[in-house]
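Entry: chain A
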Amino acid sequence: MNADLVVFWVTAPLSVFAAVAMILSRNAVHAALWLIVNLFTLAVLFLVLGSPFLFVVQIIVYAGAIMVLFLFVIMLLGVDQQASLRETIRGQRWLAVVLGLGLVAEIFFAVRLGLGLSRGALPDFARVNEGGNIRALAEVLFGPYFFPFEVTSILLIVAAIGAMLHGRRRVQDEDVIDMPAAAE
Partner candidate 1 sequence: MVIGADLPAINSAMPIWIVPLFPLTGALVLLLTGRRWRGLLSGWFASFLVGASFVSTIVLLLDFLGGDGEAALVNRLYQWVAAGSFSVDVAFRVDPLALVMALTVSGVATLIHIYSIDYMRGDPRFARFFAYLNLFVFFMLVLVLANNFLLLFVGWEGVGLCSYLLIGFWFERKPAADAAKKAFIVTRIGDSAFLIGIVFIWLRFQSLDFEVVFARAPELAAGTATVLALLLFAGAVGKSAQLPLHTWLPDAMEGPTPVSALIHAATMVTAGVYLVVRAHPIFEASEVALTIVATVGIVTAIYAGLSAIGQDDIKRMLAYSTISQLGFMFFGAGMGAYSAAIFLLVAHAFFKAMLFLGAGSVMHGLRGETDMMRMGGLRRAMPLTFWTWVIGWLAMAGIPPLSGFFAKDQVVASASENGRLWFWIAALVGSLLTAVYMSRATFMTFFGRPRSEQKPHDAPPRMGLALVVLAAAAAFGGILGLSAVNGILPAFLEPVFGAAEEPHGPLTVLALALASSAVAVVGIGIAYLVYGSGRIDWVALRSRFAGAKRASQRGFYVDDVYTGGLVAPAKLGSAFLAYVFDRRVLDGAVNGLGRIIGAFAGRGRAVQTGRVRSYALAVLLGVVGVLSYLVVRF
Partner candidate 2 sequence: MNDFPWLTAVTFAPLAGALALALFPSRAANLHRLWTLLVTVVVFGVSVGMFAAYEGGAAGFQLVERATWVESLNFQYILGVDGISVFLVLLTTFLMPVAVLASWRVDRQVKSFMIAFLVLETAMLGTFVALDLLLFFLFFEALLFPMYLIIGGWGSERRAYAAVKFFLFTMAGSAFLFVAILFLYFRSGSALGTPTFDLTQLANVPLSASAGRWLFLGFFVAFAVKVPLFPLHTWLPDAHTEAPTAGSVVLAAVLLKIGAYGLIRFNLSLFPEASMYFRTFVLVLAVIGILYGAIVALIQTDVKRLVAYSSVSHLGFVVLGIFAFSVEAMTGGVLQMVNHGLSTGALFLLVGMLYERTHTRDLTKMGGLSQTMPILAGVFLFTALSSIGLPGLNGFVGEFLVLLGTFAVSKPFASVAVAGVVLAAIYLLWAYQRAMHGELRNAEHATLPDLNGRERVLLAPVLAAILLIGVFPRPFLDEIEPSAEVSVACVRGRGTGGELLSLAPNHLCTGTIDQLGPLP
């Protein structure tokens, strides 16, 4: 029994449990908190998989910034009351569950066909992470992935501007949307 196996078997059920709890919690704040738990477990798994950089990013950016944003919005809108979980669309629930199971099964078979379920020989990750994971990652990121990286920065700016514009109140526009003709 290796340490990583232990860690996996501890975090994996926890992460699944957190996910289930998230989708079942009636209160959005609770859901968000369960998601944070889930994100933390995944961060741990990143570490196990030899990616300390992503471990850190996951915690700071995801569990930190993004989830705070979520909570902000929840509080802003005041939707933290109890939500009904009663299904309104006929057949939605059992179809979703059956298809979900099907998806898992398919991926299971795919993985079994591809990698196999037993442990195989893995490449030496220490050589890949030579000079530290962050340095190695930076070399890849600013090497072959330089152009996509720059594009991503544009994406972020656009997203920020877009969100700002979207959030601005424009009285006339709201009237237009509420007009009966538009709703028809």
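Candidate selection criterion: all candidates are chains of the complex that A comes from, given by their letters.
Please note the rule applied: a contact is a pair of C-beta atoms (placed from the backbone, for glycine too) under 8 Å apart; a residue touches a chain by one contact, two chains touch by 3 or more; residues count from 1.
Keep in mind that what you see is a predicted model, and the values were worked out from it rather than measured.
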Result, touching chain for chain A in the complex among 1 or 2: 1
In the complex with candidate 1, residue positions of chain A that touch it: 89, 92, 95-96, 99-100, 102-103, 106-107, 109-110, 113
